[in-house]
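So, subunit A:
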Amino acid sequence: MRYTLILGFILFMIGLWAMLTRKNLFKIVIGFSIIDTGVHLIIVTIGYLSGKTAPILDKLVTPANAVQKVVDPIPSALVLTAIVIGLAVTALMLSYVVRLYKRRKSLSIEDYRELKW
Partner candidate 1 sequence: MVNPIMIFILFLGTAFLFALFDKIHRKFSFAILQLVLLINTFIAGQWLYKFVFTSQTPVMIFTAGFKPPFSINLRMGLEEAFILFAVNFVGLLSALYLSKSFKHSKVYPLVLYLMMIMGVNGIVMTRDLFNLFVFLEISSISTYALIALKENEQRLASGFKYMIASGLASVFFLLGTIFIYHITGTLNIDQIITHKSFVITSLGFLSVFTLMMSLIIELKPFPANGWALDVYQTTTSGVVSIIAVANSAGVFYAFYKLLPLIPHNQLLFIAGIGIVSFLFSNLIAIKQTDSRRLLGYSSIAQIGLLITVTALTRYLHVKSSTSLFIISSIFLSNFIAKAGLFWIAGIIKKTHIKEWAILRFKPGLLIIFGVFIFALVGIPPFPNFWAKWDLIRFLALSKLHIWIILILLGSLLEAFYLFRWFGSIVRSEQNEEQLLQPAYKTVPIIIFFLLLIIISIGIPIHIYQFDILPLLPIVGLLILSIFDFLPSKLKAIISMIIIAGYTLYIYPVLSGVSLVFAFIFLAGSFIQLIATMSRKGTDKGFFPLLVGMILSMGSLLVARSSLEFFFAWELMTITAYMLVLRGRKAEKPALLFILFSLAGAYLLLSGLSYAHVINFSLVGLGTIPISAHMLPITAFILIVVAFLIKVGAVGFHIWLPGSYAEAEDDTTSFMSSILSKTGIFGMLILLLFLLKMNMHHSALFTSMLGWIGIFTVFFGSLMAIFQEDVKYLLAYSSMGQLGYIVLCMAAMSHLGWVSGLYLAVNHLFFKAMILLAVAGVISRVGTRNMYEMGGLIKKMPYSFISVLIGIIALSGVPPLSGFGAKWLIYTALLEKGWYFRAGLSFFASAIAFLYLFRLIHTIFLGQPKPQHQNVKEASPFFLIPQFLFIFAIMAISMFPNLIIKPLSTFINPYFASTIQWQGNTLYSSLGYWNGNLVMYVTMGVFMLLLIWLIISIGRVQKVKQFNIVFAAERPFKPTTTHFAHNFYAHYKRALGTFVRPVTTGFWNGVGEWISSAAGSIRQIYSGNGQTYVLYILLYFIVLYFIMGGK
Partner candidate 2 sequence: MDTPLVLKILYSLISLAVITIWGLSLGGIVRKIYARVQGRIGPPFWQPFIDIIKTYGKRTAVTHGIMFFLGPVFRIAGGIGTYLFIPAILGSTIFSNFSVSGDVLLVMYFIFFGQLGMALGAGESGHPYSAIGVARGLAQMTAFEVPFALSIIAIVIQYHTLNITTIVLAQQGSILNWTLFTNPLATIAALIALLGMNMHNPFSVVLAPQEIPIGPPTEFHGSYLALMQTNRGIFNAAKLVLYMNLFFGGATNIFALIIKTFSIYMISVVVGVSFPRFRTDQSIKFFLFVPTLIALLAIIILVL
């Protein structure tokens, strides 16, 4: 599953590229989201064990053989939290962008740099 790992990092870099080069605030936020997604993908990959199934007991996965049959439940649990947190941050970022736009009617990050030095 190394491919998904690498894919995760590719997403990371794409997001970073967006954050660093796009001037539009929305696009920067989207870039951040992409990074987040990449990291989530990485987390899930870390928990994946090839050929195994979701850690939920059912007919196939019985209490007796569960340990051999399931993937690591921890990263799944973690990614759940991470996603929610990512969502929260994104929501706030977007709200900021909305407010900024309301105030100055500009979405370019270059227009918000009178604070410096």
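Structure notes:
Throughout what follows, a contact is a pair of C-beta atoms (placed from the backbone, for glycine too) under 8 Å apart; a residue touches a chain by one contact, two chains touch by 3 or more; residues count from 1.
Selection criteria: all candidates are chains of the complex that A comes from, given by their letters.
This one's a predicted model, so the numbers in the text were calculated from it and none came from an experiment.
Of the candidates listed (1 or 2), only one touches subunit A in this complex, namely 1. Here subunit A touches candidate 1 in the complex through residues 12, 16, 19-21, 23, 25, 28, 32, 35-36, 39, 42-43, 46, 74-75, 78, 81-82, 85, 88-89, 92-93, 96-97, 99-100, 103-104, 109-110, 112-117, going by the rule given at the top.
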